[in-house]
Structure formats: structure tokens, C-alpha cells
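What you see is the complex with one protein chain gone and the rest in place.
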Amino acid sequence: MFQSFRLAMAWVHTWFGLVLGFVLMAAFFFGALSVFDREIDRWAIPSTRFAPQPMPSFDAILRPAFESMQPTPEAIAEMRPRVDGPMPQRFDTVESWSAYTTHRDPVVALYAGFDVPNAKDPEEAIWAYRTIDPRDGAALPDDHLKIGSGFFYPMHYSLTLEWRSLGYWIVGLAALTMLAALVSGVVMHRKLFREFFTFRPDKAALRSVLDLHNLTGVVALPFHFFFAFTGLVIFAGIYFPVGHTQLHGLHDLHERLEADETGLPHERAGTPAALASVDAMVEEAQRRWAARGMAGDVGFLALTHVGDANGYVSVYRAGTDRIALTGEGIHFKAATGEVLREDPPPTAVGRVSEFLTGLHLQHFRHWLLRGLYVLGGLAGCACIATGFVFFVEKRKRQHAKQGTQGARVVDALAVTTITGMVLAALSILVANRLLPGDLPARGDWEQRVFWFAWLFALIHASWRSAPVARGERNPAWREQCWAIAALAVFAVLANWIGTGDALWRTFATYWPVAGVDMALLATAALATFAARRLKADAVVIATQGRTVAVPEAAHG
Amino acid sequence: MADAVMLLGALIACVVGMGWLALAMEPHARQVWGRALPTSRSTLLRTLGAFGLALALSLCLAVDHASMAVLVWIMALALAALLTAFTLAWCARWLRVLAPWIVP
Partner (left out) sequence: MTTPRAQLAARVAAALLGGYVFAWGFIAAGMSLLFAAGMEFHDAEFLASALGLLAFLAVFLWAFAARRVWLVWAALAGGGALLAVVGSFTQAALLGGAGA
């Protein structure tokens, strides 16, 4: 149906790129922010602005915290449809306790999984979560939203749309589209090497926008490809749950074989047993890692079948100095502390799997690489954004003549997804500083502000988009740039006034917050530059009651 | 500290290497010097460019183990390519400093 392979690829690139590009912008932008998610958490929750801490003592700090954890009423209500018979309000059979920390975490995340009696699925578990200060075990209030790791991060992989994993599927489709757009883009771009460094901002808008689109797409091509691909690989179990459906027989067979082989019991014994000193087990694990020449911190600590004779404790090394997230697991019998198993080195395929996952999730300590990741993410945003702008520029004069609204609609959506999305992100940060500290469900209110700000940006962009239907530029671009500049500066001021952490102080003493403030100021500067540039470009001449935009001639 | 210095060196090597590769291309040589270069000069620049990128990779490998070093290098190449492209677009003449033996 297409005249040639190249034309077929061009069609896929244009139309799938356009439709899924809006989702991809969110994935790339919030993904870029997620590189420094924990630093954004520090900015959003001032009480956690202290230095990163190692995994604390289990016996002294973690155990009392775990023992007091129970699922929330909301979690219990959500579980009710999956239970036959009476719904307990307390859960006493603990399947697992786990704690995870990285070299960037001042606070520790705790997870407790409980057996659900009378559940329809015998493997069903109900979860409780808590964040604690590792220095004393004090719990962080539940409604202090971790704007970085608890909002921006899930935003980038699921648009926070949890209903039936719909958001995961949408982002997954967008990721597949990204891969298709990269391959089809390479097919379309005949002069990939010849035009590798080509960017001609002095030429007509269509040419210079396309140059920038090609530039940002090609120079970071490995990054764009690998992040889309590894994102899909990480969630492959959601998209293709073969092992839990069609081939669950093999999965269950493997679990039985593995339990026999590793000596780590799959089921509870049913007889209670005490818990030996976990701190002693952690010490032993660290001793063994050091003996292998791999001294390191504890990244992940997990207790399985808690309180049972079959219980075991697993200690994993944090992958701070490597791409893999955690590794070198050592498992101990919970009741006695004897070593049950040292995980063998990963297989070749296992190493590839660790590399691909760790490359994307980046829990390693390498500040340059993290910074370069943000650059890659922003390059991806620039690539998608210039794609939209090119689409509109190419068609708006033609649509103006025909009297159709297509270019106008795409332009309004583009403004919403580019400047509008930044405005929404800034709005949640500002709300975080302005809302009362003791407001119940504060995190929910912050999220509402985010969505309303984005909606407002859409309304503004649509309302102001009439000129596009005449073949001219939408003034909303410039107006939202000014709004970004103002909000970003306001956020920095609000942080200073609200917490007393002025930038010149945090610059020397607490770089996570200084970093966020500086990024906000840089955003304001960039937005100001863009707004002024957009104004210089469009000289409005009133001729016979009609306004005509004179682009590019009046370059500032 | 030594690591930071070597990584900085790797970044510089990437930027300079990309600059040389760009200068070896005719349209960019014209942007920078106003004329095309003889083939021998272009080849020299291309060779220097490849050498610069290779030096950057070896510096990256000296700091981190291979899997991380390769990622750092690939991302540094992207940054260097962008910087080169923007320099060519707005202040092409600055790149003359990379090949001072060529007379404009």
C-alpha cells in the first residue's frame, strides 16, 4: 500500500510518532527527573535533609519498626474482593520483611508482606509500607509525598494510571513506538553521517527545526534505543506474562526444583521459631564479601517466612560500584544464623539481564554518568518536541488555506505536553512548599495541584491557538515560557523562605537541595531566553486589521 | 580526585575528538575557515578525531570497570557531538583553535 519501504517507514514515524509522542514526552521528561528522584524527595520533604545513611541495625532499629507495621485500611478494603469469607483487620502471618537502601538514601524504605487467610489465590499477599529515619527508627508520616521517587518516577513508567495497569500498557506501547520511530527515522534520514553535526538555526523554521530533531535523535541514538528497549525488558512480565499463564506449569516446576537445589524452603513449616541476631548475619555476610575482594554495603535485606521454623534471612550487597542493582546474596537460617547458601556468580545470561536492568534503573554511584543520563533524557524530549513543531510547521499554512483545524489541534496539544508539562511539575513543587505542613492527605492535594495545573495549561493553550488556524504561531508558547520562569524562581524563593535553606548555604553544605534549586534557576533562565527569542521572532504587523507574523527576519 | 581528573580528561578528549571529526567534513571546514581543505588535511583531522575518541575511551576504562566505562564514553560522545554542532551553528570560528596549523 506504500510505494516504497522508505515511504512506509515515513508514515509509521510520522503518525505513530505524533500519537504516542505525547506519552513519550512524559516518559522522557519524568524519566530525566527520576535520575535525581531522591534528591527531589529531599527538597520536597525537608525533614529528610540529612546525609545518606547505611542500612541500620536490624536488631535495634528495623525489627521494632517491622513489628509495628500493619496494612492500611485502604489496602485492606482493596483486598476484600479477593477474599472468600471474613476479612481480618489484623494480619499476623508475616510472609516477608524487607528493607532497601542505596548510597543516595537518607531514609530507608520498609516493606512487610502478610499472608491473607481465606484468599481465593493461596499465594495472595497484602502489603504494608513505611519509611523510617535509620538513625532512630522514627517513621515518616505517610502523607508526605516523595515527589521524586513516589510521583515523578511512577509518572514516567505508568503515568500514575494504576487501574488494571493501563498506564503501564500505554507507556509500553509508547516505548515500542520509540523503537519503531528510531529505526524508521534512520531509514528516512538519508544523510545520517553527512549531517551528523548539522544544525542551521539561520535557515527557515522548517529546516532548522528538522536539523535539531535529527541532531538530538542521532547523537544520543544508543541512549534512546537502549532506554526504550530496557524499559520494555524490565516490564516484560507485565506485557508478556507467559510464565504465569500459558507456561505456569514450567514456572511451578522450576520453583520446586529451585527450592530443593538451594535449600531455601518455598513453604512455611507451620512451627514457630525465634529469630537469631540478624546483625550478626549481616556482619558475616560482609565478612564473606570482603574475603572475596568485594567489600561493600548492604543494599537489600529480606526475611522470608518470618517467625517460622523455615524462615530465612537474605542479605544482598548494594551495587554502588557496578551496573547491577544488588548481588552476592547470602542466605541464613533465621532461627540459628547458620549460612544456608551463598548465591553463585550469575550466569552469562544473568549478567546480561543485570546489566540491562541496572543500566536503566541506575543505582550506581557515578555522578558524571547520572548527569549525562539527564542530558540524554532532555535530548530525547528535544527530539520529540521538535518532531511536533515540525509536524505543525509543515502543515499549518496548508491547513490555513483549506480551513481545517488539524495543525491547530496538534499545536495546542504540543504546547500542553511541552511547556504545560513543565508547568505542572513546577506547580507540584510550589504546592509542596505552600500547603500547610499538617494538612491531612497532603500528598493527595499536591497531586491534585499537578493535574489541575496541567489541565489549565491545556485550556490556555487551546484558547490561545486560533492563530495557528491562520498559519501563524500560537502565543501560548511564549506565555507559558514566562509562566515557567516565574514559577521556577518562585519555587526557589518558597524553599528558602519556608525552610531557611538558602541556595548560597546549601551550595556548600547540602548539595541535593542546592542541585534542585540550581536546576530550577537554570530552567527559569532557559524559559526566559526562549520567551524573548519567541517574541523577537514574531513581529506583529497590523495591516488592514489583520495581524501577520514575520518569522525569522527579526532574529534578535 | 584522580578519577575526577581522568573523567574530565575523557570529556575534553571527546569534545576535541568530535571537533576534529567535524572539521574533517567539507561543509564544516567551509563554516570554520571559509574554504574546503585538501584531502591530506582532512584525513589528518579525521585520524586525530578517531584518536581523540579512543583516548577518551581508555581514560574512561581507567576509572571504572568496563560495563560502566562504556556507558560513560557513549554518553560523553553524545554531549561532545551536541557541543560541536552548537559551536558550528553559532560560533564556528572558535573551532579554529583545534587546528591552528591551518591558515584561514
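Here the chain labels run A and B in written order, and each chain numbers its own residues starting at 1.
What we mean here is this: a contact is a pair of C-beta atoms (placed from the backbone, for glycine too) under 8 Å apart; a residue touches a chain by one contact, two chains touch by 3 or more.
Because the structure is a prediction, the values reported are computed rather than measured.
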item	value
Neighbouring displayed chains - absent chain, whole complex	A
Option touching the unshown chain, where A:170, A:188 or A:233 are the choices	A:233
Selected from A:184, A:326 or A:447 as touching the chain missing from the view	A:184
Full-complex contact with the absent chain, from A:135, A:254 or A:448	A:254
Listed residues A:11, A:129, A:451 or A:529, member touching the removed chain	A:11
Touching residues on chain A - with respect to the absent chain	1-2, 5, 8-9, 11-12, 173, 176, 179-180, 183-184, 229, 232-233, 236-237, 240, 242-243, 246-247, 249-251, 253-254, 256, 258, 347, 349-350, 352-353, 356
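Rule of thumb we're sticking to: only the chains that are shown with their structure count from here on.
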item	value
Gap in Å, rounded to a whole number, between the CA centres of chain B and chain A	32
Sites on chain A touched by chain B in the complex	194, 196-201, 215-216, 219-220, 222-223, 322-323, 355, 359, 364, 366, 368-369, 372-373, 375-376, 379
Footprint of chain A on chain B - complex, ascending	7, 11, 18, 22, 25, 27-28, 64-65, 67-68, 71-72, 74-79, 81-82, 84-86, 88-90
